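First the structure, which I've put down as structure tokens, then a few questions once you've had a look.
Every protein chain but one is kept in place in this view of the complex.
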Amino acid sequence: MDRRIFLKVTAVTGTSATLASCGNPEHAIIRFIPEEEHVPGVAEWKPSLCPLCQAGCGVIVRVMEGDAEVVRNGQAGVMRMGLAKKLEGNPAHPISQGKLCGRGQAAIQIAYHPDRITQPLKRTGPRGQGQFQPVTWDAAIAELVAQLDGLVTSNNQRGLAFLKGGGRGQRDDLVSQFLDRFGAPPAVSFDLFNYDVLRRANLLSFGREQLPTFDLARSGYVVSFGADFLGTWNSPVAQHAGYGQMRQGRRGVRGAFVQVEPRMSQTGANADEWVPARPGTEGVLALGLAHVLLSARLRPADAAGRAGALIDGWNAGLTGYTPADVEKQTGVAAARIERMARALVEQPPGVAMIGGAPLAQTNGLFAALAVNALNALLGNVGQPGGVSFMPQIPATVTPRRSSPPERRTLQAVTAAILAADPSPVQVLLVDSTNPVFASPSGWRTREALLKVPFIASFGSFIDETSVLSDLILPDHAFLESWVEGRPESGAAVPVATLAPPALRPLHQTRATPDVLLQVASRLNKPLDFPWQTFDEMLMAAFATLPAPSADTDAWTAAQQQGGWWGAADAAGQTRPGGPAAQAEPAGRTTQAGGTNQGGRPDAAPVRALEAQFDGEPAAYPFHFLPYASHAFLDGSLAHLPWLQELPDAMTTAMWSSWAEINPQTASKLGIAEGDVLEITSTQGSLRTPALLSPGIAPDVIAMPVGQGHETFTRYASGRGQNPIKILASAAEPETGALAWAATRVRVTRIGPPNGDLILFAGEMREHPHEHEHER
Amino acid sequence: MSDADRRLTDDLLRPLLTTSARFWVLVAFLGAIVATGLGTWVYQMYWGFGLTGVRWPIFWAFYVTNFVFWIGISHAGTLISAILRLVNARWRRPVTRCAEAITVFALMIGAMFPIIHLGRPWLFFWLIPYPNQRGIWPNFRSPLVWDFFAITAYLTGSVLFLFLPMIPDLALVRDRTTGWRHRCYGVVSLGWRGTTKQWNRLETAMEIMAIAILPVAVSVHTIVSFDFSMAPVPGWHSTIFGPYFVAGAIFSGIAALIIAMALLRTFLHLEEYLHPVHFQNLGKLLLMMSLLWAYFVFAERLTVWYGNETAEMAVFRATQSGAFAPLYWTMVVCNFVIPFPILALKKTRTIAGCVVASSCVLVGMWLERFLIIVPSLGHKYLPYSWGTYRPRPVEIIITISTFAAMSLLYVLFAKLVPIISVWELKVGAHPAHAAESVEARDDEQALFVARTEP
Amino acid sequence: MSRASRARILRTLVGCTLLLAVAGTSACRPANNRASMASVYTPARETVGEAVNDFFGIRPRVTQPFPFPHSTHVAKKVACTDYCHESVTKGPVAGLPSVKTCMICHESIATDRPLIQQITDLSKRGVDLSWQRVYGYSAQAHVRFNHAPHLRAKVECSTCHGRIDQQTVAERNVDMKMGYCVDCHKAKGASNECLTCHF
Partner (left out) sequence: MAHRWGMAVDLDRCTGCEACVTACRAENNIPTVGPDQAAAGRAMHWIRVERYWEGDFPDARLTFRPVLCQQCDAAPCEPVCPTYASHHTEEGLNAQVYNRCIGTRYCANACPYNVRFFNFFNPQWDRPLQLQLNPDVSVREVGVMEKCTFCVQRINAAEIQATADEKPQKDGDLKTACAQSCPATALVFGDLNDPESAVSRLSRSPRGSQLLGDLGTQPKITYLARQSQT
């Protein structure tokens, strides 16, 4: 936005200014009779669920009366209605415990976003041009129904594909049932920063295909391998609460914490020790620690049990993982390894966690298994201060297929589409995911989607994926719809978050689950669902849960307090339910996903694998480390102005993207702060400002994911660069998960600062002069 | 009335009575610039203060620099002419009025800047204590309120000090004009008839004013310096600021005066009345102030460096060797390195030499004020919040237009009032001065001799 | 150059300067005369005129969309807090009734009157009356008035709202200048700290 435009809008003002101030009558605007009663000036708090990440924090919404511009039966006007003013953590919720991260609080801007899609849209221009025309809901649904009926008549039910984000709960359950009943293959879920590898590892090691929960509040010594657990990883808010307790919550005890990662993350900045190990060697380091414990007889080898048995050479005492050997591979001093290992047992309870980049290597699964084995060896699984698995509520109200659904990665699907002609996928439904932006160019997702004859999107915004669709059926904002979630980690008790709509819809949107149910009923061969609307389904689901008290039932109680959860035990402390503690605490709990009922796949011991990187070290001397942006995660939040203007915790950058580079390296390459760099991988190149940071290894270039959108609202479009584009499409072989940290790059200086890097802070050091002296 | 007197009167009243086209061109040119400045200010008020380069954490910059600068310039006149009057330095006579005019106009311009720099200028009157239904008064603890009083007092004083000795000359013009001019000058000359009584009254009044204005003048710039030294900002919070600012003010004031005189001399053909002697003497004054300034800067810098206090040193480095170093050393060169030799050597202390030196000093002193304000604000205690500043067009335009305004006011003044006090030159026009008049004539002649000798 | 032409030039110059100066003072608040259903919300004034009015405390006359007779209702023993302004007892704001509220009574009462029929018709169409605030403050006064404490302090409604039983549509018959509030606060020993009302 150049200054002229800026000035223009600065001066322009709206009617609300008038409404607020002296009353001159505004004849122009019609005022509708309010549909609900509110006491003006008095706030009401309603429960809801934060939709932004899989953590599933329960929130409360501050609702106050206000004037909103709405459209009622085709006429624009003003109406007095309850409006959401602020999001806070739900104090009663076991995961958020009354707290909420910055992203979660910014989620309120989704509901009020100026670029929200306000009504169904039908494509008019060529695909990707973003030319749409509004259509009525009936027309839109009719069109989608026609497409599906078409598949049925041509007896090609498997030609329907459903692409969704990660997530668990009734909504996803409804989708899978829809596909199941229709006869389509199960939904493909795509999420750049997914947890597939970790879930798989936990399944193998502990029989729980689930994210781990950490009882940090009572931990003594935490070693985190790349897990940004205070930023974006797993269940940040719950982990924050634990962290605060761990540091200063106990008299005389202060939990220690070591972060192993080549680029200091915001989490790493809080660590007592930062260990920049070589990328891809985290598993080796974990086994190095285990080796010390074993060789020093600090823990018996068999304590690791099955998790240990999975590691090749475990019972032999992990010969070949002596500190000396490990130092060679990881670059971490042998003495340091010794010290860390001893601390793990001397400052009990010691616990290790792994996440983020280490799992996004070609040897990610091995690393995860190694850390699992280390935890098992430390005997902290399911124990206070250790790692555990949150008891799960069955995520379904109808019996699932007997056979576990086959897993399909997006990569596989796009490959299939591009391979066959005509495309095996005839109708594609996309819900809350943006693979065109968040998948490496090697997958050619865009070309694949362009080959699909009909795409319908449920998105609320025109993004790189929905812009390709033929039909857009905009979903409600989460505050306007029934929300339900079944978090898999972050608390000690089973949790099912539930909330009715907190506000009336502002626009002509419809809740996607309701739309699916409508479509299901309007098909020539209706998929006979037992429910008309999503809330009926939720009611049925919650009917199966035990009532918290005699005078109420789970359903009504859940709506009031924002969800259903098993009681914490008498001590009031939330003891994590480990594998041992399956049956407790409250009601029916069972293992996650239902994919591994009872049995567990017996896996052969895995051998340490060398991490494979794309690109010759000679030609591409640097490891390229894209990381989940503190503000935007995988880029799905880049459209929120609050988050755009939030100074990045480490760099204080706003409205920017940048590449972090070690100062020594920079001076070698003649690069100064803000200089424009060209970062080139085998897949392509991008240009972005350099940001010199002492917190990154000399052979690593790090870049936050999230910016670089082509089309994603006025705030994100054309802003910054998207590092995913230059990632190689390497994958972790077992799970097929994208190894997004397995790319090498080269860096060249293109020119002086071009003003793209906007920093809030002036200086990076408290005593800049003294620092210059030291150097 | 002697021929000398008549010639003198004719010479000095010529500019008033005959107007060349060149005058109108000049007025139009300057007027245009001033108008642009005013327009820019309106533009800035309309859109918001954000049009300037001011930013977090540097909330004062060009406008406050100009404020201090112009208030400084204002110390030329009144102070100088008052002192010279009191010590009865005869060579002062042709100088005083140009000097006092500078004071008044510089004050008027300087006093505008606190308003221009406000976020909401239309509310500036809240600085004025007046009874109101809210029952709220200005905060008398605030140096800005002190400023308000100091400047109003000084302005009133200077206007009187300028006006009093003008009365006889205005009367003179009245008698030489006809029509509407006659009437106007009649009004402003307050019915001066040149009776002994009036002469005595005038003399007394001027004596009183001369004495009264000195403390005011000193206090004004001390208070301006308090705007800075009262705030706990590294580089500002210094006890030396009072005298430092006063010295700087007189320094820049004399420089301005020299330039003004030189211009008048050439444009109004007053060679006979503004002699090299005057420049010589003012040059000596300027030299002294230059030394004084250098001393103050040295003392101030040395203590900071020796004290080696973290925050202070950050500012010190920024100015001495950091981003502001080029400006800083330019300042030193302009305020000392160049003027000192020129003014020290009798050979170079010519009119031209003095003008060169003065021009440098004006530049240097403007920079000095800028370097006091901006680097300090940019380097306060928490380095996270450090910042830097670049001026934007609105600030530059408004700054330039104030110089035009100064010139415009001066040109118009010279047009309407004899810029050199006629009656003071032809002392003896009334009995009270008979005695002095002889000497006066003498040194007048002495000067003629001095000038005619090669 | 003739005397006349000189005078002209002089006049023009003086004119321009004055003009700019006047413009300067009149553009009191940044505002804009392009009044339109704008795409941005800002506290800026719509027009320079509005800004000037606000600066001098000149309030545009409030014209209500409907000639509601307070007097009649008060005479009919309808208390202010019964339905129309009931929020005043619950929260900081008295609240302005919607047509719904009218219909509570006028479903049955006085249904034959033309005005009542207008109301009924509105409620059928789902359209509400957009009442204009009579006691609204200029947004830039940053005043936050909370009724509850004043009611607790036994301040009569009439103190600020006048003899409403003698008015049809409410008139602003107390000039709500800051002095008015301050005096009362002084008299009642209430806090005159700025933050009590301005935040």
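By letter and in written order, the chains are A, B and C; residue numbering begins at 1 in each of them.
Note that in this section contacts are C-beta pairs under 8 Å (C-beta built on N, C-alpha and C of every residue); 3 or more make two chains touch, one makes a residue touch a chain.
Only a predicted model underlies this, so the values are computations on that prediction, with no experimental measurement involved.
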- Looking at the whole complex, which of B:86, B:144, B:302 or B:325 touches the chain that is not displayed? B:144
- Query: Any idea which of C:44, C:62 or C:96 touches the chain not displayed?
  - Reply: C:44
- Message: One chain isn't shown here. Among B:60, B:91, B:163 or B:403, which residue touches it?
- Response: B:60
- Contacts of chain A with the missing chain: which residues? 1-3, 6, 9-11, 13-14, 16, 41, 64, 66, 68-69, 83-89, 98-103, 105-106, 108-109, 112-114, 230-231, 236-237, 240-241, 243-244, 247-248, 254, 256, 264, 266-267, 269-270, 272-274, 276, 506, 630, 641-647, 649-650, 652, 654-655, 662-664, 693-698, 714, 719, 755, 758, 760-761, 764-766, 775
- Message: Which parts of chain C face the unshown chain closely enough to count as touching?
- Response: 29-30, 38-44, 139-144, 146, 148-149, 152, 191, 193-196, 198-199
- Task: State which residues belonging to chain B touch the missing partner chain.
- Result: 47-50, 53-60, 114, 117-121, 123-124, 126-127, 136, 138-139, 141-145, 148, 227, 230-233, 377, 380-385, 387
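To be clear about the criterion, only the chains that are shown with their structure count from here on.
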- Item | Between A-C and B-C, the pair joined by more C-beta contacts | A-C
- Item | Length of the line joining the C-alpha centres of chain A and chain C, rounded to whole Å | 48
- Of all residues in chain B, the ones touching two or more other chains: 46-48
- Considering chain C alone, which of its residues make contact with at least two other chains? 30-31
- Item | Residue numbers on chain C that touch chain A, as the complex places them | 30-32, 34-46, 54, 59-60, 62-65, 87, 90-93, 95, 98-100, 122-123, 126-130, 132-134, 136-140, 146
- Item | Of chain B, residues touching chain A in the complex | 46-48, 310, 313-314, 317, 378, 383-388
- Message: Touching residues of chain A toward chain B in the complex: what are they?
- Response: 7, 10-11, 652, 761-763, 765-769
